[in-house]
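Apart from one protein chain that is not included, each protein chain of the complex appears where it belongs.
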Amino acid sequence: MTIWAVFTISFFIVRAAPGGPFDEERDPPADVKRAIEQRYNLDAPLWVQYLDQLGGWLLLDPGPSLRQPDHDVASILAAGLPVSLLLGGLALILGTTVGILLGVLAAYRVGSWLDHGVVVIASIGISLPLYVIAGILVLSISFGLGWLPPAGWQSASSLILPVLCLSLAPAAQAARLVRSGLVEMATEEFARTAYAKGNGSFSVLIRHCLRPALIPLISTLGPTAAALLTGSLVIEQIFAIPGVGMHFIQGAMNRDYPLVLGAVLLYTVLLQVLTLLGDLLLLTIDPRLREQDR
Amino acid sequence: MVWRRIGSLVLIGLLGALLTSMIIPTLPGRADLVIGNGTDPGSLHPHRATGIPEGRIIRAIHEGLLLLDPATLEPIPGCAEAWTVSATGTRYRFQVQQGLTWSDGSPLDARDFQRSWLDLIDPLQGAPYGDLLEGLVGAKDWRSGKGSRSDVAIRCIGHHVLEVDFEHPIPWFPYLCAQTPLQPVHPDADGRAGVGVPTNGPWFLTQWNLRDRIRIETNPHYRGPARPKLATIDFLAVESGNTQLNFFAAGMSDWTVRVPTPAIPVLRSDENWSGKWRADPYLGIRFYRLNLQRPPLDDPAIRRALSLSIDRQQLCQEVLGGDPEPAYGFVPWPAPAIERQRQKLADRGITEQLLPVLPHYQGMALARHNDDTISAIPSAEIDPDHWPALGYDPQLARDLLQQAGWQVPGNPQGRPIPRLEMLHPSGGTNSIVAEWLQLSWKKQLGLETRIRAMEWRSFLDVQRAVDYDLSRSSWIADYPDPATFLTLFTSDAPNSRTGWSHPEYDRLVAEALAQTDVVSRNKLWQQAESILLESGPILPLWSMTSNNLVSQQVTGFWPNPLDQHDLRSIDRRSP
Partner (left out) sequence: MRRLKSIGSPIPLAALMWLVLMLLVAVLAPWLPLHSPEEATPRQAWSSPGEDHLFGTDALGRDLFSRIIWGARISLACAAAGAVAALLFGVSWGLLAGGGNARRDDWMMRIVDLLDSVPLVFLVILLSSVARGSSWEYAGGGLGLFFIILGIVYWTPMARVVRGETRSLATREWALAATALGTAPNRILWRQILPNLVPTILVTVTLIIPRILLFEAFLSFLGLGVQAPIVSWGTLARDAFEVLNPVRTAWWMVAFPSLALALTLLALNVVGDALRSDLDPKRQR
């Protein structure tokens, strides 16, 4: 239902944008353009095209891309998706792990310099545009130190920098959520009981508070993951990585209607699935929610 | 318990590593040559491709009837062993080499060219460059629905002779035979290109990783005249100039076609880079289109003043990094500009011979005479030393405006000039140039402008609707003849986008196109260009340069005005 609505909205927004997919500085003559449009059925009434596209997507065969007519939209997305999944998945794992660690560290000594330090470190990654960070990293690590390739998609070492850049935002988010969650939990009665039993504060934090403190993090994980897994234009462009993130923007700018619709649909579907997964994860982690559902 | 956890972690790690290695493509080593090719190619089908990155690949995996000599751009034999032109200049006859095959081993002869060219013209196939062959007898009729495929004058005589007839002489036709749209297409291609679709060039496509790289390898069935030296070539799809530069600096590519503008002055002057930076005259012109239908640009005084009050030399030297040359005419790179470019290269220690861009044509330039009148004169009559400051005279610009009754700085009388809107597509140098123009006009003429940046497709839409005052434009030659530039602004030209119409101009262009004699033909082109410069809808800015960053290990790379570097002649020495 949501997916259909998103498709419909996107379809009409894309078509409302001025300019067409076959416009160039050197425009083909008008009748040639008409012939091209005819081939792609772009001269039909809009609602016919709408039904046509909708049908195409239902059968998972939306036809060729308008800008890269040698390839089907489905195969273009299928070529980019594993790349984005890998990159985004690694960044998600790395970011969340580091973020949780930092969050615990900060919550362990609330208000101390350690705490402030962690907050600042966690925020630096999201205080600058990603492309500036990526540029600085490439310049210093690839060219200054000569350690890693500056870009490309050909070896595991070319993954490191982009994953690092991509994981900054989820790390910051996780650190922030975990810290505030832990700080809050530490004042709850069960934690006080645990302290009273003579447990050390660190073990209380880890054993008793961490699990409930993760709940807000997990509930934001779905959208975060969807954004990461569908790629990042900035990272893909700077590191020359063939993921799907570029299609959202290039597809829209090139007016490659089927391609950009495909990218949007991909995002929506992933978002739905991941939100569902996030909810399931919540259920396993927080038994109370299961009770509520009944 | 703990062990089981560790075990499952290890398992997950292994699975992850396996997945990673599956997703990252394994390349069989570095290719002999790696080219940072710019944007990911659209189509690699000769009839559908429009861009320069596509052309570079297509011309490597196909071979046309003719090739271009990499150093001189003279047409040389490709699939055709020999060719003749009739005395009228309208009939071409090609002798196609015997025993040619496609990359799958199936035979190829003149009929394949006939079929491919007819498909290119076919109005229903909608090839964007189909109009290149509109001069053939019967082609225009077919395209406008009056004739049919069989009426087009492309004939096979036997299997190895191809003969074509044109309505008018098309002196640039041999050159076209080497270009992307006229390459032969395999009968089973069915409108698509890609791995597995046979081609006939010295290389064939073996890998097409979208948005990543395209690899081509030696075609074992190639029997043509070229003797290519490189066994494998990679074309990297890299959108961003910074990334291109990074690839090159890290030695991961040998030739890069796009660099960020701020880097150019350093590339020119720094000794580490200067020998690798090739900025050669390129048959392209950067200009602004003017909308003559809207006041105040309908007033010639304003148009003159706009042009006179910008210091193009400063623009080229200090804003654009020094490579481009100021343009005072519409056909790029007239003799004085070439001369200055040669001097610039010599200053950098490069003594390569530069080809004249259009050997037979003397471009025009709008220049001021001693009596303060301004008109177009052949640029060859201008001393190269006077060239840089040729069209820059802000005082004269203000005087002209004042005479025409407009308000100028230092003279508050007269009508104020309405604010003008400058349209440009976002990205590249467009914005910095627009800002520079805005500041120049503000300072010299007190003229207010508003900059309007739009993303590419919206920009084209607005430009086509002529909904602008000034709009950034460029035009790159389809073939090396003034016609490719000067037919742009005829009343019926599809790409004029200015609404400008000038009967005398139309007449001169039509007459020049029909003229057989080179001298009188070029005289007509000069007259047409003069009209365009004196009353036309354009504000020329600079003659473009190619921007290639080429490793010094690469040999057989020649500067040329089409920026086409046939890979057949290129080699890479091992370091």
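Think of it as A and B in the order they're written, each chain with its own count starting at 1.
What we mean here is this: a contact is a pair of C-beta atoms (placed from the backbone, for glycine too) under 8 Å apart; a residue touches a chain by one contact, two chains touch by 3 or more.
The model shown is predicted, which means the values in this text are computed figures rather than measured ones.
Can you pull out the displayed chains that the omitted chain is in contact with?
Touched by the chain not displayed, across the whole complex: A, B.
I'm checking contacts with the chain that's been left out. Which of B:80, B:338, B:434 or B:554 qualifies?
B:434
Which of A:93, A:119, A:160 or A:282 sits in contact with the chain that's absent?
That would be A:119, which touches the missing chain.
Take the complete complex as the reference. Which residues in chain B touch the chain that isn't displayed?
Given the touch definition above, chain B has residues 242, 245-246, 249, 259-263, 265-267, 270, 273, 314, 318-319, 426-427, 431-432, 434-436, 438-439, 450-455, 457-458, 462, 467 touching the missing chain.
Could I get the residues of chain A that touch the absent chain, sorted low to high?
Residues 2-3, 5-6, 9-10, 13-14, 16-19, 111, 116, 119-120, 123-124, 126-132, 135-136, 138-139, 143, 176, 180, 183-184, 187, 223, 230, 233-234, 248-249, 252-253, 260, 263-264, 267-268, 271-272 of chain A touch the chain absent from view.
The criterion applied here is as follows: only the chains that are shown with their structure count from here on.
Rounded to the nearest whole Å, what is the centre-to-centre distance of chain A and chain B, using the mean of the C-alpha atoms as each centre?
The computed centroid separation for chain A versus chain B comes out at 38 Å.
Under the touch definition given earlier, write down the residues of chain A that touch chain B in their complex.
17-36, 38-39, 67-71, 76, 79-80, 82-83, 86, 135, 138, 142-143, 149-156, 158-159, 236-240, 242-243, 246, 253-255
Which residues of chain B touch chain A in their complex?
So the residues of chain B in touch with chain A come to 19-25, 27, 40-45, 48, 50, 123-131, 143-144, 191-194, 209-212, 236-240, 242-243, 246-247, 249-250, 252, 455-462, 464, 473-476, 478, 494-495.
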